[in-house]
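For this depiction, one protein chain was excluded, whereas all remaining protein chains were kept in their positions.
Entry: chain A
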Amino acid sequence: MPTPQSEMSGHNPGADSGARPPLIELRGITKKFGGYTALDGVDLKIGEAEAVGIIGDNGAGKSTLVKVLSGVHRPSSGTMLFRGQKLTLGSPLDARRNGVEMIYQDLALCEDLDVAQNIFLGRELKKNFGPFRVLDRQAMTEAAANDIADMGLDFDVEREVGQLSGGERQMVAVARALQFDPAALLMDEPTAALSAEKIRKLWEMIGRLKQRGVSILLVSHRFTDILNICDRIVVVRAGRIAGEMMPHELPPAQTMAMMTEMMTGDTVGNGAEA
């Protein structure tokens, strides 16, 4: 069986950047749930402004990996570094404070709150009101309207999220993640509920984010998402990193064949199944 990881070694921009440490580095991260090992000694580097795709079968450990990175799960063992500094994430708020934003598969929005309230949820802007600090509703509404306009969209930020379409909700989740200028944006299956048109718009947006210097970590089942967006692809199988590859250095058919091999552990004949 080929060993793609060794084949592709030396192609990790995060590892190759020399003087600058990678934005995020995981060393030997293990996560256990009772007797079940979801992640088993994972090493991963994400460079500045790099888009990394995580792909793997159901139950491979993709979501657990991204939840460790976003502070939802604490690793059972291993080390996490942020710009070369050791980092312990006890909660999603810790991750946010370090510039790591997450867009969850179900978007994690409060449907009864409006767009502006969702964008600023947990980080509300405040102003002085006599001796008190009160919510600055006007500032939040205006800032949210600017965010939505900046994304080339046009909808009322005082509308309840429950009244928006799937695509609009996705954009609210993106706007919320971008509001505080993140260094890294983690996305778990962001295209799962989107139409082809909305997926294209999302890809364009991710391209613009990369240009702004934001690192992207994308978890997806869809090969096309990964191939279109990512500089580097990491394949996860049974809680371990099964291999990595640089999609722009290989023909798409070969990349897909290799991804399939790494995901399943089986050889794919001539890459035809891809």
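To be clear about the criterion, a residue touches a chain if its C-beta (ideal position, glycine included) is under 8 Å from a C-beta of that chain, and two chains touch if they have at least 3 such contacts; residues count from 1.
Just so it is clear, contacts and distances are computed from a predicted model.
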{"item": "Candidate names \"Ribose transport system permease protein RbsC\", \"Cytochrome C biogenesis protein\", \"non-specific serine/threonine protein kinase\" or \"3-isopropylmalate dehydratase large subunit\"; UniProt protein name, chain not shown", "value": "\"Ribose transport system permease protein RbsC\""}
{"item": "Touching the absent chain when the full complex is considered, from A:Leu87, A:Leu113 or A:Leu227", "value": "A:Leu113"}
{"item": "Sole residue of A:Arg96, A:Lys201 or A:Arg237 that reaches the chain not shown, by the stated touch rule", "value": "A:Arg96"}
{"item": "Positions on chain A contacted by the hidden chain, ascending", "value": "72, 91-93, 96, 102, 104, 108-114, 117, 121-124, 129, 134-135, 137, 158-160, 162"}
